[in-house]
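Every protein chain but one is kept in place in this view of the complex.
Labels run A, B and C following the written order; every chain starts at residue 1.
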Amino acid sequence: MAEVIWGLATSHVPSIGAAMDRGKADDPAWKALFDGYAPARAWLAEHRPDVAIVVYNDHANGIDLDFVPTFGLGTAERYEVADEGFGRRPVPDVVGDPEFSFHLVESLVDEEFDLTVFQELHVDHGFTVPLSVWTPDPGDSWPCPVIPLLVNVIQYPQPTAARCFALGKALGRAIRSYPKDITVGVLGTGGMSHQLAGARAGFINPDFDALWMEKIETDPDALAGMSREELIRQAGSEGIELIMWLIMRGAMNEQVTRIHSDYFVPASNTAAGIALFDNRLPQRA
Amino acid sequence: MAEVIWGLATSHVPSIGAAMDRGKADDPAWKALFDGYAPARAWLAEHRPDVAIVVYNDHANGIDLDFVPTFGLGTAERYEVADEGFGRRPVPDVVGDPEFSFHLVESLVDEEFDLTVFQELHVDHGFTVPLSVWTPDPGDSWPCPVIPLLVNVIQYPQPTAARCFALGKALGRAIRSYPKDITVGVLGTGGMSHQLAGARAGFINPDFDALWMEKIETDPDALAGMSREELIRQAGSEGIELIMWLIMRGAMNEQVTRIHSDYFVPASNTAAGIALFDNRLPQRA
Amino acid sequence: MSSETPPSRFDLPGTPVFDGQTSRRGLRMNKLFMSLRTAQNRERFLADEAAYCQEFGLTPEQQQAVLDRDWQAMIDLGGSIFYVYKLAMMDGRSMQYLGGVFTGMGEDEFLAAMRAGGRRDG
Partner (left out) sequence: MSSETPPSRFDLPGTPVFDGQTSRRGLRMNKLFMSLRTAQNRERFLADEAAYCQEFGLTPEQQQAVLDRDWQAMIDLGGSIFYVYKLAMMDGRSMQYLGGVFTGMGEDEFLAAMRAGGRRDG
């Protein structure tokens, strides 16, 4: 039986990756953000899973608008890092785990999630920045194989928050039904509040972000009840991507232990958040 | 409110289209098949809907195996007829109905069907042969705008029969909730029993086909309960595509009126079936 | 300068919602933006922007918006911000610059507002 040992929620703002790639993590504009990552990174370095699943969205790099899948899952041996226009990030390609992917696809399709199965996929900053948040210096390879779970958060109608949470729960069941005894980390990416276009560009909602940060741990059902309109109103037109945190959260136990969280404004035009949860049952005293 | 006025189930064997395109419909090998279509065609010519939805699968022409969507829905103004390798069929391109498509996408995603939305799609024989079965001589254009609903029936795991039937029911609700008063025809394509590869190639199961033909009208729930393994055992490895008939059937009323049906072996390596159902409530006497 | 901003799906002033209709309207233009990921296409675009727009089948309004770098019009005409941003990047423009345009604040003021914790509603 495979087991989710932790869940990591994190923003995937491209400038966070760019700041790292250009050695600017100690610059005044960035230092507080990266200092806020440090405790999570230290704990994660001690808790390396056998495989990770990154829930993310693409930003006009791996796929275009000819077809927009609500949910996609990769089954490849390898995912190339996309060149987003000016050279790819200097980070390793992603090694996948097809066998585990096939298990997840079969379980999730049997549970009536209508996945699009990807055998070829170039992953962009939405995927690699969370890996860098987790592992700032991967060397030649990321800590473990990683499987992409793509979510449409760009083109309305996005999946509802409730559907994302339900997918997360089914993902948790799929992981637990895997016959191999492996450990799994799940990353939910995106957010927090931000809006890139329109007269409301630059919108940030720290109160909502604080609420989201708390409820994602203690009451994800409350968040899963939010409509798209409410999410866009509260979190901005791009902040709706927070629904991806619910997939991560759904894959975890009802009770989780918060290891660390932090909140920072601005990363580019975005509020950035990180939250790390231990999914192992608390040890009896 | 839009209304489904009829449902048409039909095989989409490429050689049926080829026989028509080459003027061989009166050849001895084909005459009985086309004679069997005649009553359906005559009724359909009298009952032209405002828009049609074709439930079908692609065969390595419009999409490849890089990504395999479980369910896809087109939202384009126009769908080009694919060149499958030796020139496209001499039939008109397909005019779509984006406004209705958007309504269907929004309704179905709200009902937790995880569609892939296609803005560009070349449609192959899986789509055009059913249109030709319906309308042998379209002239410059098909009788009405048509919307493609793509289903993965080629790569395991296909959606379950139950999921297809549920999608059909949700499609029916989506159609009925459209604010415009239009009439709709729904085509479910594929089948009947056949297997193209393996030592069992050429497998045909007339008993199962007869059962399917009856139950699709009177007891589709029984068919929706079948597993993939059972379907492949009974209908052959490619006959599993009969699950697409269940989407058409789900969009119709519980009680429908059979206008015509016919069964023919062989169309190429396949058993070919046609079944036409009137979805309008029977007139009180 | 630009076309009218079309009515949004929700009653959320100043908040474009990139829905299916918008995506359809902007499809050709967004494809053009995505093509700018390669140096070769950027060179071809810069050599003759109008011709490149025509090759991609942009409407005259979209082409004008692109040639004028009228960022608001590109959004109004169906641009997705993630795609429009590819053109901005090519021009050496940041997301803060675009924020300055969309809000009418200008880049410096926009940047200052972000550093001060971001903008609020109302």
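Brief remarks on what is shown
Heads up, the rule we're going with is that a contact is a pair of C-beta atoms (placed from the backbone, for glycine too) under 8 Å apart; a residue touches a chain by one contact, two chains touch by 3 or more.
As the structure is a prediction and not an experimental result, all values here were calculated from the model.
The shown chains contacted by the absent chain are A, B, with contact judged over the whole complex. Touch with the chain omitted from the figure is made, among B:Ala25, B:Val95 or B:Ile154, by B:Ile154. Contact with the chain that does not appear here is found for just one residue of B:Ala9, B:Val81, B:Val146 or B:Ile232, B:Ile232. Which of B:Phe203, B:Trp245 or B:Phe277 touches the hidden chain is settled by the complete complex: it is B:Phe203.
Contact residues of chain B toward the unshown chain are 59-61, 64-65, 68, 83-86, 154-157, 193, 195-206, 229, 232-233, 236-238, 265-266, 268-269, 271. Within the entire complex, the positions of chain A that touch the omitted partner chain are 75-77, 98, 101-102, 105-106, 117, 119-120.
One rule holds for everything that comes next: only the chains that are shown with their structure count from here on.
Inter-chain centre distance (chain A to chain B, centres taken as mean C-alpha positions): 38 Å. Computed from the mean C-alpha positions, the centre of chain B lies at a distance of 40 Å from the centre of chain C. Taking the mean of the C-alpha atoms as each chain's centre, chain A and chain C sit 26 Å apart. Chain contacts: chain C has residues 19-20, 23, 27 touching two or more partner chains. Residues of chain A found to touch two or more other chains are 65, 68, 155, 157.
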